[in-house]
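Coming up: chain A.
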Amino acid sequence: MPVDYLYPEYEVIRNYDRCINCRVCERQCANEVHEFPENAGKMVCDSSKCVNCHRCVALCPTKALKIVKSDHTFKHNANWSGKAITEIYKQAGTGGVLLSSMGNPENYPIYFDKMLINASQVTNPSIDPLREPMETRTYLGSKPKEIRRDQDGRLINTLPPQIKLSMPIMFSAMSYGSISYNAHESLARAAQELGILYNTGEGGLHESLYKYGQNTIVQVASGRFGVHKEYLGSGAAIEIKMGQGAKPGIGGHLPGTKIGGDISRTRMIPEGSDAISPAPHHDIYSIEDLRQLVFSLKEATEYQKPVIVKIAAVHNVSAIASGIARSGADIIAIDGFRGGTGAAPTRIRDNVGIPIELALASVDSRLRSEGIRDNVSIIAAGSIRSSSDIVKAIALGADCIYIGTSALLALGCHLCRSCQTGKCNWGIATQREDLVKRLNPEIGTVRLVNLLTAWQHEIKEMMGGMGINSIESLRGNRSMLRGTGLNERELEILGIKHAGE
Partner candidate 1 sequence: MYELREGEFRNISGCAISGIFSRSGNRFSGRRIIDSMKVMHERSNGLGGGFAAYGIYPEYKEFYALHVFYDDTQARKDCESFIDAHFDIINLSRIPTRKTPAITDEPLIWRYFVAPLPTRLAESQLDEKEYTVRCVFAINTSIKGAYVVSGGKNMGVFKAVGYPEDVGEFYKLEEYEGYCFTAHGRYPTNTPGWWGGAHPFSLLDHSVVHNGEISSYDANRRAIEMYGYKCTLQTDTEVITYIIDFLHRRKGLSFKEVCSVMAAPFWSTIEAMPEDDRNELIYLRSTFSSQLITGPFSIIVGFEGGIMALNDRLKLRSMVVGEKDEMVYIASEEAAIRVIQNDLDRIRAPKGGECVMFTVDKGDE
Partner candidate 2 sequence: MHRKYVIIGNSAAAVGAVEAIRRNDRNGSIVIFSKESQSTYSRPLISYYNQGKVGRESIYFRPDDFYEKNDCDFRPGTSVFKIDIHSCTITTDSGSDEKYDRLLIATGSEPVVPPFPGLDTVSNVRTYTSFDDALALEELISSGLSRVLIVGAGLIGLKCAEGISKKADVTCVDLSDKVLSSILDDVSSDLISDHIRSNGIKLVLGNAVKAFSGNKAELADGSRIDFDVLVIASGVRPCASLFKNAGGLTGKGIIIDDHCRTSAENVFAAGDCVESVDMSTGKYKVMALLPNAYMQGECAGSNMSDTECVFNKAIPMNALTLFGLHILTTGSYTGEVSDDSEGNDIRRFYHSDNRLNGYILINNIDKAGIYTSMIRDRVPLDTIDFGLVRKAPGLMAFGRVYRDKTLGGKS
């Protein structure tokens, strides 16, 4: 239907002076943008298929390619943006729910960028992290409420199971299915090398990754895919996924086309059959049901594993968190509305939930005001982009953060936000064999380790600057933050002062 024709969003620009017709672009583009028609004698391309993933740009040996935003435009309208218009065309043409991936791209405030970090001057020495010990080790888990001693007065270890981390960073849940095996293996290997944990997501755990169990969080989501006793026992912790920042209140749906041999085996569902995760756990309709699930998992694993409850950051997140902190969960993971996803209804992704910074600050304050902050550790997630975001999150009160998108970027993701097509040219969000192999876990592991090692260094630098040499002394240390350009209410929720105060 010509009425639905939309000029491509991007244009592929080829510098023919540099193009040597090596056809790497053609071979590397799963969207089939590039072509070498024999009779043309030169490369041609169909920009309408381009998702702007940069695979061709990155691999072009002569750097002959660039992708630019098309300047084709609708008549300017501050209200009816081109995006709004084209989305209507799409829906009018198909009747479908708009489906998007990765995190919320809309222009909401990013509070991390409106907070500044303190440093010591004169009255208190900053610490040089290159010389002095600078500790980022973190234990996650509930803290014992009372001290007990044996007859000889020796302390009895009443510490519930903990997650031990070399730094307060973990890889957040991304299921095998939504991302490739090689991406999973990269995360697992990097986690092991770094002394942190990665998260299986809701797709079960591939048998060949069981060996990374000590560095694995196994997730139990509403679909319960691949959940069985051995799975539960294989990880260092169990996460109950109640919600996800990118799509609060929405379940998951991995289309049958992505349920191939290995995925089918891992999820324990037949090949080609949709993997549907209902929006709620149908055995949890209330907080006391959550307690039931928490304890059923603890029973199944003999109280050896900390249980994480992951929720999306929503309006009354602090009250929910308070309930969770009393549910027997050891750790609460809060996922802000910028968190990524393999696929979510666009409207949900872009309009539901609240920023992690505010959610985190209010949860931490709420739990402290109720005196139950030590019942649980807090993991903050949802678009942590740098080590300074981490420092800020921890100063706001997080024990640890999850990174998802940042990890994927390290693995090569270029945020083209086309995961839902399953044609990820970087071998990450795909199950197509020829694409999956583009991510060599050996490279992936090194890149993840590099990223987090660098971040750890930066965290140490910032901590040193503040005169802090242990990460626990940063946790909730909000006096280390000042706001810029925030209104009173925002400052109050964040529990920080304005810069200059």
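Inclusion criterion for the candidates: all candidates are chains of the complex that A comes from, given by their letters.
Simple rule for what comes next: a residue touches a chain if its C-beta (ideal position, glycine included) is under 8 Å from a C-beta of that chain, and two chains touch if they have at least 3 such contacts; residues count from 1.
Keep in mind that this is a model prediction, so the values were computed, not measured.
Student: Out of the listed chains 1 or 2, which is the one touching chain A within the complex?
Tutor: Per the touch definition, chain A is in contact with 1.
Student: Candidate 1 touches which residues of chain A in the complex?
Tutor: 120, 122-125, 127, 132-133, 135, 137, 139, 141, 143-144, 146-147, 149, 154-155, 157-159, 162, 368-369, 371-374, 397, 466-470, 472-480
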